[in-house]
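Missing here is one protein chain; the remaining ones are kept as they sit in the complex.
Then we have subunit A:
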């Protein structure tokens, strides 16, 4: 059966070849040119486009040099830039259909390579080169993207190439999958050197160092956690009056998470100053920075303490003090600014009470230790600031503050203003009417005015002894350097009593100082104005000294006068005695 089948097939094949052979031959002869033509036609468009994409062919003259990594360009500022163009990258870019001269329009082979010194720097070159982009990409097209809002019409805008690259330009949509997080999205631009101009002309840098952000305590946050109005789809263009105003505005974001600290700040002297329009008073970002927010410990080191940015003069004094030296040596419990002044509800340590609390907070045995050698230690500690004795070389002074004897509290400026029915300025005028230093009668007039106007205010001035200069309160030294001799204070010639200040405390703790004449301490008026303040020997009444001289000399004069009279009258007595003796004799 297999043989028979094979025969049949063999028979048919011979017949087919005979019939189809010529037909196929004819077809082949006729169709081949057609197929070739069609194939050619199909390939033609491919050839046409291949002609365009092949930069090596189109811009072969350019690439003969720019495909080499050897060539560099040097700018006037000696910056060097490689002129290498990676053909592979370019071919994958969105601009792969363009030829070199489409963008680099001004380059002709006659003049190229020209003088690189035509540009000051790499940046200047980039700005110039990037102008080519605007030939195709109109302002309207740019503004359509929110991120570009600030670029249009801004002379200081970064060049397109700084975000999009020069030869590797891709659609932003192609970048997105490569960005790991929202932050990366924002950092695409904000890691660049970009800045914006405020209304007052100040420049605000918008660059963020990604490594600093990564190292900050906020590294788990999204940009939009703080910058709530910004997202991939929203990027409002904001302009502030000044960088300062920008700082104040952005600090409000901190309140979202740190409400407790925010509230504490609202009770601080800094906040008060901001309210008064003080442009130097710090907000959150002034101490903590914008993006490089560190952990708490960052701000508790000699190098990291932010206070010194403004209070550098005081910090320098502090760093030489016993506390500063200990802190620098790594003694962690040594106090830093915030130990006494607090970190967020920053307080002015307005002389004695509050500062003393801060000192005694650590030096808990201070009173006991003073009691061992200092008579009336507690009295001394209540009237003298720690710094007055423990800051050697500091200026000294007496600060007289008006107290309500009923409550034992010092009047604030605000209270005095209210009682006297005046203004802050009016109060200053009332305290020192002639502006030439307060005299004893002027002090008395103030006390009596307060007593008249106050409902039941029994007012008196109380003196506290302190350093004459705030900075000097920070130069606290070792115990061995402290003042120990009583004579330092208990002598009328002591420095303390030459420098008298009438101090009015504002509610926020700030002091308003008025110079007073030192005679106020020893005038007879002081019996009325300073009845609660007396330093043995030093603030004695001048009048009492004179009275003493009169009394003691009077006491001596009585015997002297009487003896004189007795001497003068002795002849009378002698005569009387003789007379009496004679009479006796006669008897």
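The rule we apply is simple: a residue touches a chain if its C-beta (ideal position, glycine included) is under 8 Å from a C-beta of that chain, and two chains touch if they have at least 3 such contacts; residues count from 1.
Assume contacts and distances are computed from a predicted model.
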* Asked: One chain is missing here; what is its name in UniProt, given the choices "Carbohydrate ABC transporter permease", "Cytochrome b561", "2Fe-2S iron-sulfur cluster binding domain-containing protein" or "Histidine kinase/HSP90-like ATPase domain-containing protein"?
  -> "Cytochrome b561"
* Structure fact -> Out of A:279, A:486 or A:507, the sole contact with the unshown chain comes from A:486
* Structure fact -> Touch with the missing chain holds, among A:113, A:304 or A:537, for A:537
* With the full complex in mind, choose from A:219, A:239, A:331 or A:569 the residue touching the hidden chain. => A:569
* Structure fact -> subunit A residues touching the chain left out here are 375-376, 378-379, 382, 405, 460, 485-487, 490-493, 526-527, 530-534, 536-537, 539-541, 544, 547-548, 551-552, 554-556, 558-559, 562-563, 565-566, 569, 572-573, 576-577
